[in-house]
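As you look at this complex, bear in mind that one protein chain is not there, while each of the others sits in place.
Entry: chain A
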Amino acid sequence: MASTAAVPFWRAAGMTYITYSNICANLVRNCLKEPHRAESLAREKVHFSLSKWADGKAQKPVLRSDAPAV
């Protein structure tokens, strides 16, 4: 089995397939005509809060929000 098979340039640069695929999708969304572009970008907005736990207590949360202002 060839474990030295040619890797795509993005994997050689340390990027995973999901990251590559999401970048491609974002670029396509940015090239759309107006009503479709706004719809698709709005569809992809995320909002989450992540906190790690230690000793039974939540540490400081990390908030990620694609709020409309950004």
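Keep this in mind: contacts are C-beta pairs under 8 Å (C-beta built on N, C-alpha and C of every residue); 3 or more make two chains touch, one makes a residue touch a chain; residues count from 1.
By our rule, contacts and distances are computed from a predicted model.
One subunit of the complex is not drawn; among "Ribosome biogenesis protein NSA2 homolog", "glutathione transferase", "ATP synthase subunit delta', mitochondrial isoform X1" or "TP53-regulated inhibitor of apoptosis 1", its UniProt record names it "ATP synthase subunit delta', mitochondrial isoform X1". Shown as candidates are A:13, A:54 or A:67; the residue that touches the absent chain is A:13. Residues 9-10, 12-15, 20-25, 27-34, 36-37, 40, 43 of chain A touch the missing chain (whole complex, contact as defined above).
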